[in-house]
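Since the structure comes first, as structure tokens, the remarks are kept for the end.
Up next, chain A:
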Amino acid sequence: MLLEIEGLNSHYGRIHALKSANLTVREGELVALVGANGAGKTTLLRTLSGVHPASSGVIKFDGRDITRLNPVRRVAEGVIQVPEGRQLFGPQTVEDNLRLGAFRRGSGTPDADLERLYELFPVLRVKRDQPAGTLSGGQQQIVALGRALMAKPRLLLLDEPSMGLAPLLVAEIFEAVQRLKREGVTILLVEQNAHAALSIADRGYVIETGEIVLSDTGPALLSNERVRQAYLGL
Partner candidate 1 sequence: ADPIKVGAIVSATGPASFLGDPEKKVLELYADRINQAGGVAGRPVQLTVYDDGGAADKAASFTKRLIESDKVDVIVGGTTTATTMAAVPLVERGEVPFISLAGAVVIVEPVKKWVFKTPHTDRMAAEKVMDDLKKRGLTKLALVSEDSGFGKSGREQTLAVAKERGIELVADETYGAKDTDVTAQLTKIRNNPAAQAVLVFGLGQGPAVVTKNYRQLGINLPLYQSHGVASKEYIRLAGGAAEGVRLPAAGLVVASQLPDSDPQKKVVVEFTQVYQEAFSVEVSTFAGHAYDGLMIALDAVKRAGGTDKAKLRDAIEQTKGYVGTGGTVTMSAKDHMGLTLDAFHMVEVKQGDWTLAK
Partner candidate 2 sequence: MNMLTSHEPSSDAAPTARRPGPPLLRVEHLSREFGGVLAIGDLSFTVAAGDIHSIIGPNGAGKTTLFNLVTGVYKPSGGRVLFDGADVSGQAPYRLAARGMSRTFQNLQIFFNMTALENVMVGRHLHLDTRLLPALFRFPSLVRRDSEARDRAAQLMTEVGLSRYIGADADSMPYGALKRLEIARALASQPKLLLLDEPAAGLNATESREIDEVIKTVAASGVTVILVEHDMKMVMGISDHITALNHGRKLAEGTPAEVAANPDVIAAYLGAAP
């Protein structure tokens, strides 16, 4: 068990955004989390990264309780998030953004990784010296993903990685996610493109107004009537 969440609660002021959530992710597993707008998906990821405090409950990573660790320590443990809305360092160049992704790995030269990333997403190479903030929406999304990969995550938290991407790229991203999984990275994937997410996921969770209401294997959820109606538009 790489990640274990037990009875996790989280608030924004008086708003109870996450209600005793229980969730587990095994080492090497790809788990999808689906839910409507405002269900609390982003909140869950933010609480996992430590940028939003948990009100109660326990988060265990690799057997250790990390509920009270600060974000920096969690990143050091290898918990890496691709945040909603991309959150780039706008005025800094694309390459600086990517290098900063490797910040926690210290001063070692991540040039080889950078090169691999450029192979994977050629547009990054083209735009490497441009301020990240001036890129198109989809290009920025790729920078955000690339930056997270530079950190060599153990647990990758993806918050809607396909948002704003052209169909071709969506396919590429999902392929990349699968490849990462094959390389041993554990992934928790939040996606509005529930169909694609559940298709590649080992298991999935459904969250509604802050509560986890359903969990099953990916294929089972895909054929679940409730899921089909509420999230797949079928």
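Selection rule: all candidates are chains of the complex that A comes from, given by their letters.
For the reader, a short list of remarks on this structure follows.
Here is the rule we use: a contact is a pair of C-beta atoms (placed from the backbone, for glycine too) under 8 Å apart; a residue touches a chain by one contact, two chains touch by 3 or more; residues count from 1.
Values in this document were obtained by computation on a predicted structure and should not be read as measured data.
This complex pairs chain A in touch with one listed candidate out of 1 or 2: 2. Partner candidate 2 is touched in their complex by these residues of chain A: 12-13, 15, 34, 36-38, 42, 84-85, 123, 134-139, 141-142, 160, 163-171, 192-195, 229-234.
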